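Excluded from the complex is one protein chain; the other protein chains are retained at their positions.
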Amino acid sequence: MGMVGGGIGAFIGAVHRAAASLDGEIELVAGAFSSDAKRSKASGKELHIDPARCYGSYQEMAQAEARLPVDERIDFVSIVTPNHTHFDISKTFLEAGFNVVCDKPMTFDLAQAKKLRTIVEKSGKVFALTHNYTGYPMVKEARQLVKTGKLGKILKIVVEYPQGWLLTALENENQKQAAWRTDPKQAGASCCIGDIGTHAENLARYITGLRITELCADFTTFVPGRQLEDDGNLLVRYDNGARGILYASQISGGEENNLNIRIYGEKASLEWFQEHPNELVVKYSDKPRQTLRRGNDYLSQAAKDATRLPPGHPEAFIEAFANIYRAAARSIDREVHGKKPLKNPDFPTVEDGVEGMAFIETAVKSAKSKAKWTRAIGA
Amino acid sequence: MGMVGGGIGAFIGAVHRAAASLDGEIELVAGAFSSDAKRSKASGKELHIDPARCYGSYQEMAQAEARLPVDERIDFVSIVTPNHTHFDISKTFLEAGFNVVCDKPMTFDLAQAKKLRTIVEKSGKVFALTHNYTGYPMVKEARQLVKTGKLGKILKIVVEYPQGWLLTALENENQKQAAWRTDPKQAGASCCIGDIGTHAENLARYITGLRITELCADFTTFVPGRQLEDDGNLLVRYDNGARGILYASQISGGEENNLNIRIYGEKASLEWFQEHPNELVVKYSDKPRQTLRRGNDYLSQAAKDATRLPPGHPEAFIEAFANIYRAAARSIDREVHGKKPLKNPDFPTVEDGVEGMAFIETAVKSAKSKAKWTRAIGA
Amino acid sequence: MGMVGGGIGAFIGAVHRAAASLDGEIELVAGAFSSDAKRSKASGKELHIDPARCYGSYQEMAQAEARLPVDERIDFVSIVTPNHTHFDISKTFLEAGFNVVCDKPMTFDLAQAKKLRTIVEKSGKVFALTHNYTGYPMVKEARQLVKTGKLGKILKIVVEYPQGWLLTALENENQKQAAWRTDPKQAGASCCIGDIGTHAENLARYITGLRITELCADFTTFVPGRQLEDDGNLLVRYDNGARGILYASQISGGEENNLNIRIYGEKASLEWFQEHPNELVVKYSDKPRQTLRRGNDYLSQAAKDATRLPPGHPEAFIEAFANIYRAAARSIDREVHGKKPLKNPDFPTVEDGVEGMAFIETAVKSAKSKAKWTRAIGA
Partner (left out) sequence: MGMVGGGIGAFIGAVHRAAASLDGEIELVAGAFSSDAKRSKASGKELHIDPARCYGSYQEMAQAEARLPVDERIDFVSIVTPNHTHFDISKTFLEAGFNVVCDKPMTFDLAQAKKLRTIVEKSGKVFALTHNYTGYPMVKEARQLVKTGKLGKILKIVVEYPQGWLLTALENENQKQAAWRTDPKQAGASCCIGDIGTHAENLARYITGLRITELCADFTTFVPGRQLEDDGNLLVRYDNGARGILYASQISGGEENNLNIRIYGEKASLEWFQEHPNELVVKYSDKPRQTLRRGNDYLSQAAKDATRLPPGHPEAFIEAFANIYRAAARSIDREVHGKKPLKNPDFPTVEDGVEGMAFIETAVKSAKSKAKWTRAIGA
C-alpha cells in the first residue's frame, strides 16, 4: 500500500501502519507523508521506504505510481489526512485507478460525500472507510446476535461516546489534533458529533442494521471561544420504531475513550464497552446474565474470524483496526487480480461515509432549530 | 409510628417497616393496613400490634389516635398506599395533628401537590417523602463533593434508571404493582417517568442542587394496550447552564433496578450505581481515578453519619431507606417534644414532592408536544 | 430474646440486634449488656428494655429469667461477648433451660468446644452459631449448585479473607477490638485464622460439604510485638481429593473485608465476593459465563427463601446476618412450643463450632511444625 499523510509524529498514521501490517499481508511501499517533499522523504526513510517512492504531494504520487507496471505499483492508498482533504485525495487516486482506504469522517460535508459516492461507483474500485470500532470481534458477535434474532425486535438503543480531552482549550496551546477538529474550516459543521458521534451512529447501525429516521439534538459549546460544539446529546428514533439516546462528549473530564452501547430487545439485551472490548454482556429477563468472551468456540463464525489470539490473551484497538484493513485488503486483492467481488465484505464503505455525513448534517440542523425533531436528511 | 396501607403481602409496606425499625428508634404501634377492617386486623396481628389499634380505615385511625393521650398516640403516620390516595390521607393526618412520612410520588398531580404543600406549611408538622435513594451514604458523599467544590462547576449530568419488569403486559396478569402503575386513574399522567423518572430527577437535584429549567421529552409506550408510557428519554437543561440526559425505562429487559448517575464538572467527575451502592468513583483529567468506599474515615461527616457498618461489610437498600426514616424521625421527635426544628434536616420534604410533580408534568407536556423544548413548569 | 454483652457502643451487639429485629419476628426484652450493673441498665434504657430485666451479670439474668413464667421469659439468649467467655455463658443458659445464639469463634479452644457440644446435646436445646456469611442468598445458591451436581466433582477451592485493619499495632492504641483479638489469653492460640480464617473454612464447607483432611500452614506475625499471627496461608486437602488454598490476613493494607471464594468443578466453576454479595459468577469451559443475581426467579428455592427484596434492590450484610437469626428463631420457636425439630434447619450449629475450633488447632499445629502437612485434628 501507499500512504497519504501520516508522517513521523502523526499518531493516526502510525496506528494505520501498525494495523495494516499486523497480519503480514500488507506492506507499505510508497507515500506522500507530508506536503513538504523533504519531510515526506525523511518520514519515508524512517519507515524504510524506497526514497524514489516518497513523494512530495499526493498528486505526484498518484501519477508516478500509475506509471509503474501493475505488479509494481501500490494496490491501494491509505489516506490519513484531516477530513477536509479526503475528497480531493480520494478522487485523485480513484480516478488514477487505485483502490482507497480512507480515515473517517469521510468528507467535509454531505454534498462532497455524495459526489464521492458517485466517483467510487463509477470507478469500480474498492473504497473502505476506517470506522475501526466495528472491527472488534465482540461487536461482530453483537451484530450476529441481532441478525439471528437472539434479541428479538429491538426496542431501545443507548449509545454513548464520552471523552474528556477537550475540557480545556487545547486548540490554543498548539495542539494540532484539537486545532483542526475545532476549526469549522477544517472539520466542517460539527466537532464532537462529527468526530466521535459518527462512530456511535455507525456502531449502532452496524450492530442492529437500523437507520435513524428522526432525531432531536442539543449541542453545547462549553469551552469559551470554541467555534464548534464540544458536547452533543440526541434523542433518536429508528426505522423499526425503536427509540434511543445517542450522545458524544469531549468535555466529560476523566473519561478517556468510553464508547459504549446498550441494546434492548424483546427477548434479550446486550451491553458492550470499547474500553473492555473482549467481553460482551447479554441480559435476559428470565435467566442469568451471560458474559461472552472473545476467542471462545461458542461464538459466531464472524467473531471467530476476527480474532487472532486464544481466550484470555486480550486483543484490543490495533487488532480491531487491523480487521478493517484485512477485510478491505482481501476485497482489494480480488479487484487487483480481476476476481469477482465478495458478496458481503465486512468493512465500512463509501455508503457508510455518506450515512455518517447525513447524520452529522441532520444533527446540526436539529441543534440549530433548538432541538426540534428533525427528519433524517437523506443519505 | 402508625401505618396506612402495607398489609401483609404488600412488598413496600414491609420495606418501610424494616427501614423504620432498623435502628430501634421507631416502633410500629398502630395501623390501618387495609381498607377492609378484618384484613387490617389480621395484618396487625401478624405484626404483633395491639388489636385495639388496628383500624378499618385511615379516617378512623386518625380520629382514634388523636383521642389518645399525647404520650400514647403515634408520633407520626407512614403512608404506603398507591399515590392517588396520598393527598387525602396526608391531609387527614396533618389536620389531625400528626407528622407524616409518605411514599412517593407524593400525589396524583401537581395541583394536589401544591395544595398539600400549603397544608403542610399551615400545620407546622414534619412531612417526609421517601425518596429513598438519597439515603445512601455514597450519594451523600457525592453531594458533599459537589458542595465543597471538588467537582468545580457542573457541566453535564447523565442520569439513567432502566428497569425491565414491564417488558410484558403484567398488568393483564393480575399483578397489582403493574396494574396501578399503568392505570391513568391511579398513577396520573405518567407511568415510567412518574414512578422512577422522579427518582432520577430527585437524585440529580439532591447531589448537585441544580434545577431543570427546560427539557425535551420522548415518551414511548412499547407494550400494546398499555395506556401510559413505559419508556421516557429526556434532554435536560439545568439552571447553571449544565446540560444533561435523563432517562427512565421499564422495558429494558434484563435490567433490574439500575439507577445510576454520572456528573461531569470542570475539575472532576463522579459516577455512582445504585446496584453497587458502597462505591463512588471520582474521575480526574490529570490523576488516577479514585474509588471511594463506604465506611472509611476519609469520607465526609455526612457520609459517615449515614453509615452503620465498617468498610467492607456492605450496606444496601434497607439501610438507605432507614436513613430517610431516621432523619425524619429525629425531626419528628423534636416537633413532638416542642423543640426548635433542625436547620438542615437531611430528608426529602413536601418541597421535593412538589418539584417531582412539576417535573412529571413538564415532561408529559413536552412529550405531548412531540419533544418540543418545554420550559419547566413552576414548582 | 435476651442479650449478653453488646452494650451501647459495642459494634457487634448493634449488628446482632438489627439482624434479629429485621423481620419483626424477634424482640429484645432482656439483657446483661455489661458486667457492670449500672452500665447494663444504662444500655437497656437506651434500648427501651424494661429496667427490671436489665441484669448486672449473665448468671443473674439466667436465674431471673428462668423464674419467669414460660410465656414471659426469653425464648433464647444471644451471646455477643469475646470468645473466651462463650463457654461459661452458653453452659449457664443451656443448663437453665434456654436456647442459645452465640457469636463465633464458639469457644476458647477445641476442648471447650467439645464439652459444649456435649452440653448442647444433653440439653436438647437449640444452639446457633453466627457464621453470618453463610446467610447470604447467593452463598445458598452456590451450595445448591454444588448439591445438585451443576459443578460436577469439586477439584479445587480457593478461599481468601484479606483484611488490612491490623496493619498497625492498633492494640496499643486502646482499640478494644484489636486488643482482645491479639491477646492469647482472650483469643486463644490464633488471631487471624481464629477470627476470620474460620469464616473462610466454614464458607467452603457450607457450600461444598467437603472437610479438610490435612493442611500445611504458614503463620506470620508482621507487626512487631504482637503475640499472635496476623497472616495465615494454608495449603489444604479435602476429603474427596480436592485441593485448595485458604488464606486469611489482617495486614493486607487497603483490603476491607474481602472474603471471597472460587470453587472449580469438573463441569463448572463459581466465584463469589462478599463485598459484592448480590452476584454469583458461574464459569464454564464451553459456554458463556453466567452472572446469577439475587432475587430472580431462576434461583433455587433456598436462595429465594433467604431474600427479602426484589432484584436490583441490593441486600447486604445485615440481611445475611438476619437470615441466621431467622432460621435459628424458627427452630427455637418449635422447641419452645414443643414441636418436632425441623429436619435440615439452615443455620450453623454447635457442630460447626467444633469443626471451626478443630480447624484452628490443626492450623496452629501445622504452623508450629513449620508448615508440615498435618492431619486434621478430629472435630
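The first chain written gets the first letter, and so on, giving A, B and C; residue counts start at 1 in each chain.
By our rule, a contact is a pair of C-beta atoms (placed from the backbone, for glycine too) under 8 Å apart; a residue touches a chain by one contact, two chains touch by 3 or more.
Bear in mind the structure is a predicted one, so any value in this text is a computation, not a measurement.
For the chain left out of this panel, the touching residue among C:25, C:183 or C:218 is C:218. When the whole complex is considered, the residue among C:112, C:233, C:331 or C:349 that touches the unshown chain is C:233.
Summary of contacts with the chain left out: across C:82, C:105 or C:164, the touching residue is C:164. Touch with the hidden chain on the side of chain B covers residues 282, 286-293, 296-298. Chain A residues in contact with the hidden partner, per the touch definition given at the top, are 11, 14-15, 17-18, 21-24, 27, 47-48, 163, 255-258, 274-278, 293, 295, 308-319.
Residues of chain C that touch the chain left out of the display are 155-156, 158, 160, 162, 164-165, 167, 216, 218, 220, 222, 231, 233-235, 237, 243-245, 247, 249, 251-255, 262, 264-269, 282-285, 289, 370-373.
Going forward, only the chains that are shown with their structure count from here on.
Geometrically, the chain at the heart of the complex, using CA-atom means, is B. Centroids built from CA atoms put chain B at 44 Å from chain A. Each of the following residues of chain B touches two or more other chains: 255.
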